[in-house]
Each structure stands twice: as C-alpha cells, then as structure tokens.
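A single structure is presented below for examination.
With one protein chain withheld, the remaining protein chains of the complex are depicted in position.
So, chain A:
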Amino acid sequence: KSPETFLFFIMIPYTGEFLSMVGVVGLEVHAQIQSTSKLFSGSHVRFLAPPNSLVSHFDASLPGTLPVLNRRCVEAAVLTGLALNCTINRKSLFDRKHYFYADMPAGYQITQQRVPIAVNGMLVYSHFEGRRRNQVVTKSVKIKQIQLEQDSGKSLHDDEQSQTLIDLNRAGVGLMELVMEPEMCCGEEAAAAVRELQLILQALGTCQANMAEGQLRVDANVSVHRPGEPLGVRTEVKNINSVRHLAKAIDYEIQRQMEVLQSAGKVLNETRAFDSKSGNTIPMRDKEGLQDYRFMPEPNLPPLFVYESKASVPAGVDPAQVVVIDRLSAQLPELPSVKRTRLVETYGILQEHSFTLVNEDGLMDYFENVVQTTKAEPRKVIGWVIKELMGNLNSQNLKVSQSPISPCALAELINLAESGHISSSTAKQVFQEMWKAPEKTVGQIVKEQDLWMINDKEELQKICRRIVDSHPEEVNPNKVLNKLMGEVQRETKGRTDPVQVRAILEKMVS
C-alpha cells in the first residue's frame, strides 16, 4: 500500500466537491542505551538474567539512595543527537515524572521534560514506490527532542493467581526517548523511518535497536484530518513488536478512525494496543482519564553540562571526566546514508541495491570483498550477491556471517563464468553445489560433474547438426530457433554459451 491509497473520499452535500482525509502519524521511540551499567546506578545491563539479580539498592528505590549519572549514557545521547543533526543543549536538566505502577518502585521516573539533552533534529529516510518498488523516494521527519530517562522494571501478569510478578532487572536502564513531529502520513513511511533509525543507532553503537528484544520500543500517535483543517483527535497505539507490525497497526488505526468519522462518530483520545493476531488495535483497559504527572525538578541532580571542546572545559575540571562534543563528533562512524551514496558512486550499482547491502549485516563487506578479488564488474557481482547469495541465506534464515560460501569462493566462481570456462547457467548450478558442499573448491565441483563449457567449435557444430537433423518438421524460423536452442542446452546440460549456439543454429537453419 502506498501513501496514495490512504486518501479517503468524502462528498460534501450540495457542492458535489470531493475532499480527502489523510492520516497524521507521529512516533515516540524509546531506545535502550547500549551501556555496561545503568543510567543512575552501577548495576549490570543485560537482557537475560535471574530475576532481580541485576538490581542495586537505588534501583529498588530503597530510602537513602541517590542517583549518580553514567557518563557513557550521556555520550550515547550526544552521539545520537549529532547523527540526527540535533542541537545539543550545553545545559540540560532532570525532572521527576510521577505515576504509580508496581514496576516503578520509586513512584516517579527520572526524565528530562523541561530541557532535554538534544533538540531540533532531522531523520532522513527513504522508501520505495512504484509498481516494481524500485523508485527511491527520500523523505525527512523532524525530531523534536532526545531526552535521557530511566526504564521501568518488567511485569509478568499471572491472571490465574490474580497477581503480577515484578522483575526489576530492567529498572533504571538508560533510555533515549526520541520524539518525532507528526509529519508522516501512513504505516509505510513510519516503517521506513524506523528502519533507518535502527541502522543509524546500530552504526553508532548507542543502541542495538532490536524491536523483538525490546531494545527499541515504538509508540505511534495517529489521527486523521482533511489537509488544511486542524488536526483531529489522536490515539496512541502501543504494544508494537516489529517494524512490520508498526506499519500494520498504523494503517489499521487510520482506517478505523476514518470509518468512525464517516459514520458520524467521534474519535476518542485514548490508548490502544495492537493485537498482532487480528491486526487490529483494541482499547487498553486501566486507563484513568488524563494523567497528571506532576512534573518537578529532580532535586538530587544538578544541571548536566556538556562542553563544546576541550578548551571550553572550566579550569580545575578533568576533561576525561566530562562530555566533550568535539571529541564525540570525531568518533562518529560512517552513517548508512553516506555508505549507500559511496557504494553507488564507487561501484555504479543501483540505489535499491545499495539499500539491500547496507540493510543486511555484513553484506556490504562481503560484496566489497568479492569485487576486490574478482575481475568481473561490480554490476555483475551485485547480481550474484543479491539474488543467489541473499536468496539462499533468506530461505534458510541464515546471516551473512553464516554463509557456507566465502567471498573468495564466490569470486572464483564468478571469474570462471566471466572467462567463459563455464556458462552462466552452469555457474548457478555450481553455486548451489558449493552451498551444499562448502569444503569442495569450485574447480573440484566443476571437474567432478564435468561442467566445463563446450567451447570447441567443431564439437558445437556436431551437436547442433545432430539436433537440427532430428527436428526436420519445424517451419517458423523464430520458434524453431528457440526450440532447437532449448534442445542443445538440454543435451549439453547447459554447458554451452547461448550466443554461440544461436549463431551456429541460425546458419544451419537458414
């Protein structure tokens, strides 16, 4: 579904005019910071561990404990802000957001509501349009702010015993909350934006961004309106565990709201949960009207200062102990968009291919490796990498690092095909054989199965003669040629160059 399919037509009475409603989507992303210890305490950050084993006295909110800010978390937020073209606030403040829930023992969450660490950024993303999905469209969405905040613990609901089990291992882990402006119009745009954000965070190393493991959590604020009119009532959609679900949930919600309005109903300002089984959003219970979080400054944390350069660090302060923006700028790695541009410019491959190379972990390195080792043009190599290699990896659910065929082996195979020692169809066959038997070299397989290309002109003439003679009845020249070529390929088990064979047959038949 492309954005265009979300125009919902409503006829205005008496005027006969058509007005179209569009969806408005704003995302709130919580990215778990990749650090060894938590945001305000020295407990270990790890996904799987015995319950409540990674919990310090502060995380359990025991009285008398105080927060101590982790420098790595501040650096992660600044790096992410820089990569997303944000303005980094030299001074930012911490606040308390109060609400009661069993997995947040303090009764408040330490966050940055008034002055967050980074503001006014932009995320540039692309998605594919057109019938064949190969037209790249680049869009952008403004990032309102990035703030540091604490994660809550995990609740396991035991409906049978009517109780909730609380594990505080995750309580206090550092999160970066990224708030985007409501500039997107549908699920596809949101999905593309989140995919690009995942790549950026992974390239920076500030977040592993795996949605299934909860390292990246996305909530969507969805409303509908007619362009030019004020924004409609919005609902918040939660419980989205993958990028695909994100697109589905948003599209469903937009559709639902349009239908509600069309039947003269009203959209309620509520929180809805996405149900992956049905693909619907359902209202969440436990909603106590509009929440008042009673924000107040966090009294235990003075303002956070980050410095422009080593020179702006005040005297008497150890530069190694503070966050210096210049130092972090210098550490920024090559971002995905830059990588893709470089691939297209250096190797002359298509834009859509550059997306595949950058999206798949390790594929770009694999590709560049093969290109350097083989004599063939990058455009030929890309075909092998995207069709044959990725095809096999996807069907067996393997990662690039698990490929049984190494870049060297693939390069060898491509060289053989390019130099005419084997035909292109044979090469594909050999590829599959290599996949099954990675211990054998290319040469071994070709030799064992006698797959060498038949280049001997005399031999080719003999074979073609034989085929032509055994098919005397054909009349239509084009049909005849294709059929005869097919016969030759079959007889030689694909070990012939179609171009040469066609030339010989043409002469014989005419």
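The definition used in the following text is that a contact is a pair of C-beta atoms (placed from the backbone, for glycine too) under 8 Å apart; a residue touches a chain by one contact, two chains touch by 3 or more; residues count from 1.
To be clear about the criterion, contacts and distances are computed from a predicted model.
Chosen from "UTP4 small subunit processome component", "Glutamyl-tRNA(Gln) amidotransferase subunit C, mitochondrial", "Ragulator complex protein LAMTOR1" or "Isoaspartyl peptidase/L-asparaginase", the protein name that UniProt gives for the omitted chain reads "Glutamyl-tRNA(Gln) amidotransferase subunit C, mitochondrial". When you scan A:V25, A:A118, A:V243 or A:L304 for touch with the missing chain, the hit is A:L304. The hidden chain makes contact, of the residues A:D151, A:D167, A:E236 or A:D251, with A:D167. Annotation for chain A: contacts to the undisplayed chain at residues 35-37, 41-44, 50-58, 60, 62, 68-74, 93, 98, 100-102, 155-159, 162-168, 285-286, 288, 292, 294, 297, 299, 301-305, 314, 317, 321-323.
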